[in-house]
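With one protein chain withheld, the remaining protein chains of the complex are depicted in position.
So, subunit A:
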Amino acid sequence: ISDDSSFYGGHGIVGAQVPLGCGIAFAQKYAKEEAVTFAMYGDGAANQGQLFEYICLWDLPSILVCENNHYGMGTADWRAAKSPSYYKRGDYVPGLKVDGMDAFAVKQACKLAKEHALKNGPIILEMDTYRYHGHSMSDPVGAHTFTRDDISGVRQERDPIERIKKLVLSHDLATEKELKDFFINLNIDMEKEIRKEIDDAIAKAKDCPMPEPSELFTNVYVKGFGTESFGADRKEVKAALP
């Protein structure tokens, strides 16, 4: 979650974030900012009840992006919805189905969507993607119908990074060796950088003093609302009312 990059973070109930995104889009439209809101959800969450009413009524500059990896947790999309064409779900809201594994296609689609949203109103983008692993520890790879062969097949054919690599090679922008070296160096550099960042963070965390007991209540309400807990069992709570 980050304020400067306008990323409003993840949510508990999947699908809960879409009306939220529409609220943000409303605020943007009201303030006449030339900005759009991308509200992302998955094919599973597409079945939560809150999705479509809010985007349509007021022609908000919001773009709903459905990342369709064909599995909502452990349930296949054709088992979860009568119409797995998620881009058509908006009824009178136009929708576009995009190959989510192609980076250029995604970029073009987003560009188109932004133009459309600012001029005409909401649009739905369905990104067709693939999920290599299970949803959680309880959802093993074998639980859905794809076998390991399928997975490696997809990795070769449709994997975004592999695809760009093939494009680069076929247009003679670089040789195989150059790419390989580039990737190896990139990996090493990136890995070094990441490792350093993690080590720094761990060292910083270990050196930091224990937080104040009042930290437990920070950000429950507006900071400085004055909730404190004290007592051996931290049971006694005092809150300063405004």
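Just so we're on the same page, a residue touches a chain if its C-beta (ideal position, glycine included) is under 8 Å from a C-beta of that chain, and two chains touch if they have at least 3 such contacts; residues count from 1.
Assume contacts and distances are computed from a predicted model.
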Per UniProt, and picking from "Large ribosomal subunit protein mL46", "UDP-arabinopyranose mutase", "Tubulin delta 1" or "3-methyl-2-oxobutanoate dehydrogenase (2-methylpropanoyl-transferring)", the hidden chain is "3-methyl-2-oxobutanoate dehydrogenase (2-methylpropanoyl-transferring)"
Using the touch definition from the top, which of A:G44, A:P61, A:G90 or A:G121 touches the missing chain? A:G44
Using the document's definition of touch, tell me which of A:A35, A:A80, A:A105 or A:L118 contacts the absent chain. A:A80
Listed in rising order, the subunit A residues that touch the chain left out are 12-15, 44-45, 47-49, 72-75, 79-81, 136, 138-139, 143, 215-217, 220, 227, 229, 232-235, 237
